[in-house]
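A short worksheet on the structure shown next.
Apart from one protein chain that is not included, each protein chain of the complex appears where it belongs.
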Amino acid sequence: MVALAVPYVLRSDFWLGFLITVLLFAALGMAWNILGGYTGQFSFGHAAFFGTGAYTTAVLHIGLGLNPWLGLATAAAAGGLVALLVGYLSFRYGLRGSYFALITLAFAEVLRILANSAEFTGGGVGLYVPLDLGIANLQFADKAGYYYVALAFAVLSLVVGWMLERSRLGAQMMAIRENEDAAQALGVDTFACKLKAIVISGALTGIGGAFYTHYYLYIDPGIAYGPGVSVEILLVPIIGGLGTVFGPLAGSAVLHGAGELARRLMGDAPGLSLIFYGVLLVVMVRFMPEGLMGVVWRIRRRSETQADA
Amino acid sequence: MLDPLILLPAVINGLTMGAVYALVALGLTLIYGVLHIINFAHGSLLMVGLYGVFFLHRAGVDPYLALVIMVPALFVVGYALQWSVIGKASHGSDQNVLLVTLGVSIVIENLALYFFTADTLTVDTPYVFEMIDLGIALVPLPRVIAFLSALVLAALLWLLIARSDLGRAIRAVAKERQGARLVGIDVDHIFAMSFGIGTACLGAAACLLLPMFYVSPHVGHVFVLVAFTVVVLGGMGSFSGALFGGLLIGVTESVGGLLLGESLGQIGIFLIFIATLMFRPSGLFGARLS
Partner (left out) sequence: MTRMNKSLSRRHVLTGAAAGAAAGSFGFPAILGAQPAAIKVGILHPVTGALSYSGTQSRFGAQMAIDEINAAGGIKSMGGAKIEALLADAQSRPDVGAAEIEKLNEAGAAAVVGPYASAIALATTQAAARHGLPHVVDVAVVDQVVTRGLMNTFRFGPGVKKTVDTAIENLIKINDAAGKPAKTVMIVHEESAFGSGMATTLNAELPKHGFEIVETIKHANPTRDFSNIVLRVQARKPDLLIPSNYYNEYVLFARALRQQRVAPKAIYSILGGGASSYKFVKEFPDAAAFVMDCNHWFDPRKAAALALKEKTEKQGLFYTYEVFMNYSCVYLLADALERAKGAQRDAIIAALASSTFDMHVMPYGPTRFVNGQNQGAQPVTTQILDKDIKVIYPLAFASGNVVYPMPERRA
């Protein structure tokens, strides 16, 4: 309820934009979390799904006039499809740990290079979505419109995560994370289970890509498929707390908050604010190795033991 | 475009460029082999090395002579970084190492931006335009030197790890860190030594690279992805693997560029990489550190 009222209270487009970014990356972080946090499969290549979502809706909207709202759905399908392919190829060959991380990175790079060369993606020039304001067009005159879409996306991701956590599939995913061989011995079809995780993750990430396209109206191969996107997505749940429902939201808020704080504190000299941001990142890991949710637990546990005593 | 008059020189270009990739990857494979971490800061440490060589050149030191300064200097940087920051902050977990090395690379890159500005810098040496005639191709002297140095450096590293006491300790830690600790090896020190040696390799790579390249705060990005590919291709932790992996990637990139065009040709690197991961995840050249 509070979240719904925000645009009526917050009269600043800057802060509304900030919240949109936070929500977008909370959702993307949750998508990553399903595969990385719950299932324990670290991906360095979520740009592959993000970019595919971004390009799918852009190509279909510009080329065939597909409605952007439907574009969100097709982006989810396309993201899930690419995830299925990546997952099949890597899990089929038993890739784990850093091998899995690196192969996802490579897939994202392959797609980036293809997008740079293919005709229908506009090559290196990228794609421009024509400016045409209208709710039907997923283009809002007012930032509040984007805020509600981002909020819905974040809620969707969180609900998916929350439901997974309580489902049989979720339990199997976590069993794989703890000990894949043991899970297999207990009769979990680990291959199928990991595939489900990556497809859900990829589909959600694809929606995020599509939202980006219609929010900024321009994408190119570096923006959509660049390694920067993958890193930005995975930072969120790691900072927030792996395998938790609210970790990505907390992580996204803290990461982007830290970035903004750095910019405000450090002044105009080029580089200073990013130095501060990098230091902050290291310090956070140094003192919160379990992520933000880890800190929450520690505090809660301490208060419980005190209550017992 | 498969004209042998172009193909043969292209293969040679690929080999010499591949040697450069191997130089950058040698340190990374050592760090990976021992610490089992994906070091995101590798590219920015190469950049630090390149700036070092640049300023030494400005002070009148030839880039190749700078080797004697840059190798120990970057060893110290690497040792200190692992000892004081990465080891302490990572708490031994993979995802934290990832964040820490990422944070470190952001800091280093922007420190460079702050102090040296974003200016692209190059050094002008008398031998940049010196060409060696290999019969089928004219190859710039700095590339020939880099190629031979990559062979020497790989051999030296192999000797160090296979034959020295330090090497034995490093191998022990790489294989079984708990066991190594039990027999009295200072694991944190060995981690820092490995990171230091890995970074020292970048010092050497920087000296050999700068005469044919440039330096800017973001130059690390130019090499870091390729270096990861080389490490995986060669088998994580294998020096001969990194060497051959580098050469293979160099030739793939070069020939791929001829066949598919320079832009799309880059895809060859990653396709080989994916195929290797799927079919031979231990790398084409197997032999691991442990």
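In this document, chain identifiers A and B correspond to the written order of the chains, with residue numbering beginning at 1 in each.
Note that a residue touches a chain if its C-beta (ideal position, glycine included) is under 8 Å from a C-beta of that chain, and two chains touch if they have at least 3 such contacts.
In this text the structure is predicted, and so the values were computed from the model without any measurement.
Participant: One chain isn't shown here. Among B:Ser44, B:Gln82, B:Ser149 or B:Gln266, which residue touches it?
Facilitator: Here the residue in touch with the unshown chain is B:Gln266.
Participant: Just to verify: which one of B:Ala118, B:Leu134, B:Leu151 or B:Ala275 makes contact with the chain not shown?
Facilitator: B:Ala118
Participant: Just the residue numbers, please: which parts of subunit B touch the chain that's not shown?
Facilitator: 1, 3, 5-6, 9-10, 13, 17, 20, 110, 113, 117-120, 122, 124, 128-129, 131, 138, 140, 213-214, 216-218, 221-223, 226, 253-254, 257-258, 261-263, 266
Participant: Identify the residues of subunit A touching the omitted chain, counting contacts across the whole complex.
Facilitator: Listed in rising order, the touching residues are 12-14, 17-18, 21, 113, 116, 123-126, 128, 130-136, 139-141, 143, 212, 216-218, 220, 222-223, 263, 268, 270-271, 273-274.
Convention: only the chains that are shown with their structure count from here on.
Participant: Using CA atom averages as chain centres, what separation in Å is found between subunit A and subunit B?
Facilitator: Taking the mean C-alpha position of each chain, the two centres sit 31 Å apart.
Participant: What does subunit A use to touch subunit B in their complex?
Facilitator: The contact residues of subunit A facing subunit B are 42, 89-90, 92-95, 97-99, 101-103, 105-107, 109-110, 113-114, 116-117, 124, 227, 231, 234-235, 238-239, 242, 269-272, 274-275, 277-286, 289.
Participant: Could you list, by residue number, the parts of subunit B that touch subunit A in their complex?
Facilitator: 36, 38, 85, 88-91, 93-96, 98-100, 102-107, 109-114, 117-118, 217, 225, 228-229, 232, 236, 261, 263-264, 266-267, 270-271, 273-274, 277-279, 281
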